[in-house]
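Worksheet for the structure shown next.
Of the protein chains in this complex, one is absent; all others appear in place.
So that you can tell them apart, the chains are marked A and B in the order they are listed, and the count of residues begins at 1 in each.
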Amino acid sequence: MTEYNNKNISIFSDLNDLDYLRLSKLQAIGYDVVHFFKKIPTFFVNLFKAAIAIIKGFFVKIKDECVDIVTTFTNGDWKTKVSYLVMGFGSIARGQILRGLLFLVFEIVFIVYMAVAGFYWLGKYSTLGTLKSGSVYDPILDTYVRVEGDNSFKILLYGTLTILFIIAFIYTWRLNVKQNRIAESILKSGKKLKSGKEDLQSMMDDEFHKTLLALPVFGIFTFTVFPIIFMILVAFTNYDAAHDGYSNLFTWVGLSNFNSLFSINTGTDNLSFAFGEILSWTLMWAVLATFTNYFLGMLVAIMINKKGIKFKKMWRGILVLTSAVPQFISLLYVSKMFAVNGVLNGILVKWGIIHDLSEYLRLWESPTTARIMVVLINVWIGIPYLMLIATGILMNIPTDLYESASVDGANTWQQYTKITLPYMLFVTGPYLLTSFIGNINNFNVIFLLSGGGPTNPKLLTSAGAAGDTDLLITWLFKIVNGAGSKYYLASVIGIMIFVVVASLSLIVYNVMPSTRNEEDYS
Amino acid sequence: MARVKLTNVQKVYDKNVIAVNDFNLDIKDKEFVVFVGPSGCGKSTTLRMIAGLEEISGGTIEIDGVVVNDLQPKDRDIAMVFQNYALYPHLSVFENIAFPLRIQKMPQDEIFKRVTNAAEILGITDYLNRKPRALSGGQRQRVAIGRAMVRDSKVFLMDEPLSNLDAKLRNQMRAEIILLRQKINTTFVYVTHDQTEAMTLGDRIVIMKDGLIQQVGTPDEVFDMPKNLFVAEFIGAPKMNTFETDLIREGNEYYVKPFGAKIKVDGSKGEELKKADIKPAKVILGVRPEHILLGHEGDPDSIECTVQVNEMMGSELHLHVLTKDNTSLIVRVPTVNLTHEQRDAMVNGHKIYITFAGKVMHFFDKETKNNLLY
Partner (left out) sequence: MDKKKQHMGMKAKTRLSNGIIYTALTIISIIWLFPFFCLVCESFRCESTYQVEYIIPQKWGFDNYINLFTKTDFPIWFKNTFIIALFVSVLQTIIVLCMSYTLSRLRFKSRKPLMNLMLILGMFPGFLSLILLYKLLSSWGMTNANSIPGLILVYVASSGMGYYVSKGYFDTIPRSLDEAARVDGCTRAQVLTKVILPLAKPIVIYTILTAFMGPWGDFMLANYVAHATSAGMNVAVGLQNMIGTSSSMAANYTMFCAGGVIVAIPITILFMALQKYYVEGVTGGAVKG
């Protein structure tokens, strides 16, 4: 005991549990902070190790697959061997007609597609087209004839599709080989293979997930995954309004788009400056918007749920009612209320606080007030939703926690900080993260309220103008819709948004306990 | 109405966590088998593998001679009662019980006949039109049993069906399960962590620990001749007293020397020791609390102890006593033969003298923890 008390404890050294408990509150916080930062290098080292392990695992997997393909071939019977060329042959020969036919049809479709179109697009993929459309002199007809040239957009699109198709084919071929191996071993052990009918039945039972996921996953792949892959590729080209792909070809430019985002800073093109400014405001906005909503929503929920407060349903109903009105109406209308000739100034004049036009509040025209306004109005929009979530959680906190706390002598404020807040933070951890990400990409609130304005000349770039309340996502929107339609720049910014969001999430996931283990809740 | 045979059954999670290892058991037709063990011993996992709710990592399970490893639960013809009842909240009691029959597309007349019949046996006819949430715990459990009953399935599986009930209701339902068993006469596999349930219900008991079968046997067998220290301590309440002591041999007789006393191993145990020609050694001695007798001061076979806790159970006293070398023992003393003076002598802090009944002692190897006589 005494030995313990005399020990010198430094918050910079690694402490065991008991030593940690001896720290005063302030020291404990200091210890946590120090060790959070101390952990960061190991975090990155671990991340790096994990990445290497994944890559290693990937190659090991490929090696294993190759070995399996070879052994299946050498050990397999003739039906299996034929299947290496004619997909599905083994299945058909063993009586699994339905499976076999699916494989076979897929192979035929693939071969026909590759012959007819695939190789054509692949051949042009590395250059994205060389032949411009235009008129060429035809000596026989003695006139200029229109020649259909290449279309970079189509080459990029179909070329990418072809590559994905090839990957899908290799995967299916591998599946076909595996099928043969499994079928052989089943037959060897004296069991029967599944018939086509049984296959179909198992789609409703054992393989029900395939049936249910087919449509949603197909949708996600065609309408989200593929477009994202495509746009990532666009970031490495010079695709914009001037290089639209058919009247003027575009081509691969390597990393130069990323380069220019970080380095270009001239009088007329403040690209890197604008990116930095808009990124920092985006993050600031996301923090402000998330936490103001979170704490104020919680506060309102606590007020409504306090014991002894009457008309709980009415208070809740009023707030929820406002979130029923489509956001674009409330946002557009409220933004007009605070405009120069809006209701706010009208009221102020009526009350005699301001008198003439020169005194009118121009809230949307100064960067600071515009920024404050979007945050405030976002609170107005967001509180009802947060209030509902917080209410649900507050009702889940066991009342005996509060009873025991009040027996232990905690006052209301202590109960809030020691019970309510930690509980809320723990349970809503994942929600906070998603809402933070949502706010980084909160297009509606910014675009409908301020439109990104007021326009800031310092943020002028070759891609167009930008304003002080512009988020990366509204900037991206403006770039695409602007005169230059710099798709490549939009793609680069999109990728940067991803990088920001992904690294933040990665850190948060590693710090917050409640984001892990989905099974813990159930 | 079927035989269930498990051969080398194994369950492995995440490639390295072994939940059930090399499980071999032949459950006879119409037998009532109870799997018992502490939580995490793999008993529920084994049951769920029989039901088809967990994949079987190795070995085979046969029901009625058919290997069911690759069959879906619905194709195994089994009925199951779950720990938390698993009643469908949106269906009435009638529809809950009728659910498996409706899935089979049985005609309404037949369904009605079967459900009302089952309800009558279980005494829930009055609640047939209620929703499960309007029922008490015991009633819900009956509905769950009813749902399993109506199917006339080959095997009746029960996964800790009584552990959500309070103590009184549990005793009552336990008796009802015994009655039910006589009525529906099929193969039962019952999982519990409660040794009392296992002892009272099972024809045979399978005691498990860490995924391994420790012993299989009738309630008498596992009580009288536990295969190892774990089974000895697990079966019986209060728990068997176990401690290290010397086993010595003098001529033709064996003696144990616990806490300075010298007690003769007599009766059948002495004979068995002789027959097995056990070498004298340091052993772990096991004595059940009910096999500790009151002794007299000064006798060579009596041990001096101090009473620490005195639990009056009515028909008997449970004494927690401390020997001179600070070993804690539990003694069960029937109250029927005690005089007032004797009872007064057993209050906390008082000295008492005890001795062990030599013919019901258990001897375990110090290293392997196995019963020396098994």
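Throughout what follows, a contact is a pair of C-beta atoms (placed from the backbone, for glycine too) under 8 Å apart; a residue touches a chain by one contact, two chains touch by 3 or more.
The structure presented is a predicted model; accordingly, all values stated were derived computationally and were not measured.
Contact with the chain that does not appear here is found for just one residue of B:G42, B:P100 or B:P219, B:P100.
Set against the missing chain, the residues A:V177, A:L288, A:L448 or A:A466 yield one that touches it, A:L448.
Residue-wise, the contact with the chain that is not shown comes from A:V427, picked out of A:L193, A:V427, A:A465 or A:V508. Within the whole complex, the absent chain has one touching residue among A:M231, A:I264, A:A410 or A:A465, and that is A:M231. Residue positions on subunit B in contact with the hidden chain: 51-53, 72-74, 78-80, 82-84, 86-90, 99-100, 103-104, 147, 151, 157, in rising order.
Residues of subunit A in touch with the missing chain: 153, 157, 201, 204-206, 208-209, 211-213, 215-217, 219-220, 222-228, 230-231, 234, 300, 303-304, 306, 308-309, 315, 317-322, 324-330, 332-334, 336-337, 339, 341-343, 345-347, 349-350, 380, 384-385, 388-389, 391-393, 395, 427-428, 430-431, 434, 437, 441, 443-444, 447-448, 472-473, 476-477, 480-481, 487, 490-491, 494, 497-498, 501-502, 505, 518, 521-522.
Operating definition for what follows: only the chains that are shown with their structure count from here on.
Centre-to-centre separation of subunit A and subunit B, using mean CA positions: 53 Å.
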